[in-house]
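Below: the structure, in structure tokens.
The complex is shown incomplete by one protein chain, all other protein chains being positioned as in the whole.
The letters A, B and C name the chains in turn, as written, and every chain counts its residues from 1.
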Amino acid sequence: MPENLLEVNNLKTYFFTRSGVVKAVDDVSFTMRPGEALGVVGESGSGKSVTALSIIRLVASPPGKIVGGEILFNGENILEKNNDEMTELRGSKISMVFQDPMTSLNPVFTIGYQIAETVKRHRKGISNDQAWQRAVEMLDLVRIPDARRRAKNYPHEFSGGMRQRVMIAIALACNPQLLIADEPTTALDVTIQAQILELMKGLAKEFGTALMLITHDLGVVAGTCEHVIVMYAGHIVESAPVRQIFQTPAHPYTIGLLQSIPRLDEKRGTRLTPIPGQPPDLSREIIGCPYAPRCPRVQPRCRQERPELKPVGRGEQLAACFYPS
Amino acid sequence: MDMRDREIQPASPLIAPDTNLMVPAEPELLVETPGVIPETEGPKERKPVSPLRESLRRLRRDTRAMVSLGVIIFMVLLSLFGPFVYQHLGGIYDSPDNGPIPATVYRTFYHQELSRQDELPSAQYWLGTDDLGRDILARLMQGLLVSISVAVLVEVIDITMGILVGVLAGYFGGWIDQVLARLTDIIFAFPGLLFIILLTGIFGTWADTTLSNVPIVGPNGNARLLLVSAALALVSWPLMARLVRGQTLQIKEQQFIEAARTAGSSNFKIIWRHIIPNLFSIVVVAATLDISNTIIGEASISLLGLGVQQPGSSLGLMISEASNAVDTHPWEVLVPSLTLAILVLAFSFLGDGLRDAFDPRTKD
Amino acid sequence: MIQFLIKRLIGLVFVVIGVTFITFIMGYFAPGDPIRTMLGEHFSPQLYAQLRHAYGLDLPWYEQYWNFLVHLAHFDFGYSFKTQGRPVWDILKDGVPVSMELALWALVIYLLIGVPVGIISALKANTWVDTLNMGIMLVLYAMPIFVFCVLVQVLIVFIDQETGANWPVANWGTPWHYTWTDIQFKLAPVLVFGLAGAAYFARITRTSMLEVMRQDYIRTARAKGLPERLVIYRHALRNALIPLITVTGVTLGFTITGAFLIENIFNIPGIGTITVSSVLDRDYPVIQATAVLLAIGVVLGNLLADIAYTLVDPRIKLE
Partner (left out) sequence: MAQQQMATSTATGTTLVEVKGLKVHFPIKGGLFNRTIAQVKAVDGVDLTIRRGETLGLVGESGCGKSTTGRAILQLIKPTAGSVKLNGVELTKLPPAELRKKRAEMQMIFQDPFGSLDPRFTVGQIIAEPLENFKRGNAREIREQVAHLLEVVGLNPYYVNRFPHEFSGGQRQRIGIARALALRPSFIVADEPVSALDVSIQAQVVNLLQDLQAEFGLTYLFVAHNLSVVKHISDRVAVMYLGRIVELAASEKLYELPLHPYTQALLSAIPVPDPEVEARRKRIILEGDVPSPVNPPPGCNFHPRCWKAQQICREVTPLLEEKERDHYVACHFPG
């Protein structure tokens, strides 16, 4: 058994559109240990969702295509698997929960059916009854009251928060080793977000499932994850244990993000420090550090060379910056 | 009307509009639209691109639509100037029946040269003659003129009434909306073709006698055309109005309408400056596609003997006359049929192209 | 459900009243006098007055209309003008089965050819298969149906001449009978009619299928590890077919009208042919009856579609 559950090396996923090649994920590498909770933070267009979809190989193609790198899951390269092997893996070893619970469930099937279907697909020789039993069990686990009766209901009879619980039930039904949650609470209200995060955290621990939580909300990762990756313009700019990301951020972008969001516990009268400008257009060739045009610490070198992700300071903290703080 | 109508306006809101869906939008890339002006860069020399200009640029790249547009322009020019040119290209013909006659006589759509029936194309009759010895090309050009005139007339009424009633019903709701809803219910249940058949059948002879003295539209068996156009417009505008109404409801929900109200704009100004301009694309597409229906409608009515009368010409009438001799002279039925098919297809292709060009989902 | 049915039946009555009113008013204000036309050379004032009374034409228009509605409620369409004294139903009853037969087979072709072609196109979207399919479908769909008829006739003539076959160019066999001769008569019009509609269905199916394939729940189905076959046939198709139900419902009624031109060109003795000849003869009772029949057909088609909807889509509950 390899030490790492997941090892992504130099992943490149490009979108071939009419207006040019969009390098959505460009040379991304990271690892995940079994049972680890990893947060992937970034703004829209930073490549975090595409990274996740690449791991489960669901990037819409065309126009998307994984053009390089390798994704080792339990030591095996996912990118070399054929379609059948891949469908074996999806939903059983690697599962995914998506952003919008309102549209992620099929409206014409009962939720019980949609959970049982996954179980039937991955547990050879299980009977319909047993699969349904498992579905009810899972609904119970995600704390849907009156699970036995509710399993026979259709998705439209559930609220957004409830549907996201169902999605989690589907994802965890086969005890996966890795659960990828792509902005699972963005579409939900804060009080519901708290419920869902709590539930996901608890169940992932209970099942021993590694959790990859993708979000744009730094607060969400602070309370949920052990390790954090910050993405910008298709690159990982910083990677560190959660405490270091927040206490000693090294990359100017991470620092910028932390200073630009208002905090509930801040003192009155503080002023936000915005990041000037816009993220770059990924369909154009970017020379040098993609953050250079917005960076307050930019040096001539940053505009010519692309910095590699390198250890900074102590321990496991990595940053892709020539002049980390 | 056949079921074509409902492609423009689906009977149920649950039917997705029949647009050509391109590749699914990639999840994370949508926010960054190409052409976004980076704040950090200085002003660049580039013309502002209006949404309309962008759509036209997309249309220009659509070969099929552009070929169709070319065909349509050619047919319009042919119907308007074709007869004049054609009649000046032929010389004097010494007719066994009528003596020497110039091309301005024998190349008219109504001149019968009974000694020259059912001929194949020749130097004198470029597309041959029909069973009464009339010049098929001349009749074809006249038929095209009829088709195009009816289409223009019907679309003018269709668009005017459709926008007027549709916008009022969508924007204000109330009784106009109720009346429109009931009207379209009836139109949907009352087959348009039957209505037109009824109207032209019942009032046809009246039109023949009353309107035949009206200049331009009256003579040469065209007296019923106004009636046919009125009937076609009558069944088509409620559908246009319904489409406009639906679109108006959607635009009305957009925040820029609320913003205009906050800016102190009156209802009239909001409708005139914000709603109607934003209806432009959908109305243009619907009208283009509806022209096909109108042309088919007129041809159908003439085909059934209820539209243009002898000695007049219409593509439908030509097909109807020639179809009796389909087994002996297939050429005579093929010429008007194929012309009609090409004309109608051209409008359909152009309409499809326009829809793709205007649909932001196909934006590159 | 009951409430929904009541609502729709009220709507049906409303539409029938609207349709009959339009046809009635048009007939009432039409120039010319049907009785005078009917009598022709044999005109005599007494006979004229007598016939006018017999047809109820001496009453004010609203009483005439009311009488018509009352008779209609008893499924009595009145008597024809042209063939004096012959009940309208007697004239229509031969045409109805013919038109229904034509429409039914056409519908079968819509579904059996249109839907699969649409699905294949959607799954192969933007490949040459799709382009070819949709090109053919667009031509079939946009071309005037009578031009299509004529082209087929020309083709049959050509084949007959070249091979010495004796395939008929027009007419209809015995309704609902399928001997080889019957099939020879029926095949061409049914195919023409069916393919034109199939093209429409193919386009709608393709659009609907593509729309569904973009949905998040399809991605969920894939993320669950379902093989693509199940994703398409279990998760996508069922949702994609929902809009088709409405289209089918609406089409039921419109199919009858589409038959107008086909019947006339192929010389098929259906409702369409009867209607056109009665219009030419200004036989109003027959015209009104066909209009009512068609309207009821359309509304019932829609109603059936609405009911079928609730069976397929759990989101829709009839109030």
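Everything below uses one rule, namely that a contact is a pair of C-beta atoms (placed from the backbone, for glycine too) under 8 Å apart; a residue touches a chain by one contact, two chains touch by 3 or more.
Values in this document were obtained by computation on a predicted structure and should not be read as measured data.
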Which is it among A:62, A:75, A:208 or A:276 that touches the chain not included here? A:276
Which listed residue (A:51, A:87, A:195 or A:317) would be found touching the missing chain in the intact complex? A:195
In the full complex, which residues of chain B touch the absent chain? 31-33, 35-37, 39, 43, 48-52, 254-256, 258-266, 269, 274, 277-278
Residue by residue, what part of chain A touches the chain that was omitted? 43-44, 159, 161-162, 189-195, 197-198, 216-220, 222-223, 242-243, 246-247, 256-266, 268, 270-276, 278-279
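Simple rule for what comes next: only the chains that are shown with their structure count from here on.
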Work out the mean Cα position per chain and let me know which chain is farthest from chain B. A
Go ahead and name the chain pair joined by the largest number of contacting C-beta pairs. B-C
Interchain centroid distance [CA atoms averaged], chain A/chain B, Å: 52
Residue numbers in chain C touching two or more further chains are 242
In their shared complex, chain C is touched by residues of chain B numbered 1-4, 6-7, 10-12, 14-24, 182, 185-186, 188-195, 197-199, 201-203, 205-206, 292, 296, 299-300, 303-306, 319, 323, 326-327, 330, 333-334, 337-338, 340-341, 344-345, 348-349, 352
Residues of chain C touching chain A in their complex? 215-217, 219-228, 235, 238-239, 242, 312-315
Residue numbers on chain A that touch chain C, as the complex places them: 56, 58, 83-84, 87-92, 95-96, 98, 100, 103-109, 117-118, 121-122, 154, 156, 167, 170
